[in-house]
Each structure stands twice: as C-alpha cells, then as structure tokens.
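What you see is the complex with one protein chain gone and the rest in place.
Coming up: subunit A.
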Amino acid sequence: MDPVRLIIVAVGGQGNLLTARVLGEAALASGIPVHMSEIHGMAQRGGVVESSIVFGDAQSSIISDSEADVLLGFEPAETLRALNRCNKNTAVITNTSPLPPFTAAIGKGVYPPLNQMLDLISAKTASLKAFDALKLAHEANNPLGLNMVLLGALIRSGIIPISADTAKQAIKDNTKQAFLESNLKAFDLGFEAAA
C-alpha cells in the first residue's frame, strides 16, 4: 500500500509513546508494514516528544518536514508548532486543552490564544478536527487517558488503515489491566467526538 505518514506531537508525560506502540501493534496485527521512530532521553524532561509512524510500503522510519499525511497533536501549541511538518493536504487532529510551557510563566514568550491557533491550522491544512480531549478523558474517569481519546479520534478519521476493533485489541494487549476499561471508554469517546 502507498505510505501513510503520521506524526504525533505531545508534551513529555502525555502518553504519546504508548499511543504509537498501540498503533504499531495494530498495524502488525493487520498485516500492514510499519516503521516507527521516536525520541527518548533528554527530550523527555518536559520537552516535546515526537513519534513518527510510517504505514505501508516505505523503508524510512522518520518523516521529513512538509511530508506528514496526518498530524495528531496532544497539545494545541505543539500542534501549531508542528505545522512545518504538514502540507496543504495534511489532516490534523488536535486536543484543545492547553499546557503552556514554563517559559511562558517566566515571561519568555506569550502563549497564543486558542482560537488564533486553531484558525491558523485550519486555514493551512486540508482538515482540522479539534476538541477538548482532556475533558473526555476525565469523562472516561481517566485523566491519563487523553492519549486513548486522541487515538479514538485518529482511527475514526479513517486515514490510518486500522479498524477500531483492531485498535481496541491492541489497547487490550498493551495497556495496564487496571486502566483497561477507562482506556477503552476514552477511546470510544474520542471515536465519537471525531464523527
């Protein structure tokens, strides 16, 4: 199949790597070639964590600027920051609940207003699905389930060749038992929100 290139951007601790893992397992289960890359180490100390996942017939595990087919953003300013990874055909899905960096708190820069950020993303890309994923995670009784909410929304978009059932099975196989129910609930809420 033609490659589909997904970039996930998040702030350290938001569960980006687990989302990538679940997608990778789901792709493997679906017989779709998958190459993934991520940045660990110093990048994780509250910095930006980025995963790239290339589904389909390609050998590279990273994605060049302007070449993402889908951008999944866990934090609105980080989604905006990653616009250089997009082109006019890119589909963008983002959480809208902000997590301003500490640099904004100490007066090094101003966190842009949410509406302005969403307008910019929307104007430059093919589609934008933006919603408060944190709220839905709370609704699922699992504030850490933000990643599963966004995963649900991504699967609903239909751009990634993975079915909801396969994704849910991968969640079952790769997340902690104690969070399973709320993770699946979070996934469903995200899936519905992206309708």
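We take it that a contact is a pair of C-beta atoms (placed from the backbone, for glycine too) under 8 Å apart; a residue touches a chain by one contact, two chains touch by 3 or more; residues count from 1.
One rule holds in what follows: contacts and distances are computed from a predicted model.
Only one of "Cell shape-determining protein MreC", "4'-phosphopantetheinyl transferase superfamily protein", "Indolepyruvate oxidoreductase subunit IorA" or "Sugar ABC transporter permease" fits the UniProt record of the hidden chain, and that name is "Indolepyruvate oxidoreductase subunit IorA".
Within the full complex, the residue among A:83, A:137 or A:186 touching the omitted chain is A:83.
Within the complete assembly, A:58 is the residue of A:58, A:114 or A:164 that touches the hidden chain. Along subunit A, the points of touch with the absent chain fall at residues 11-12, 20-21, 24-25, 28, 34-48, 58-67, 77-78, 80-81, 83-84, 86-89, 100-106, 108-112, 116, 120, 124-125, 143.
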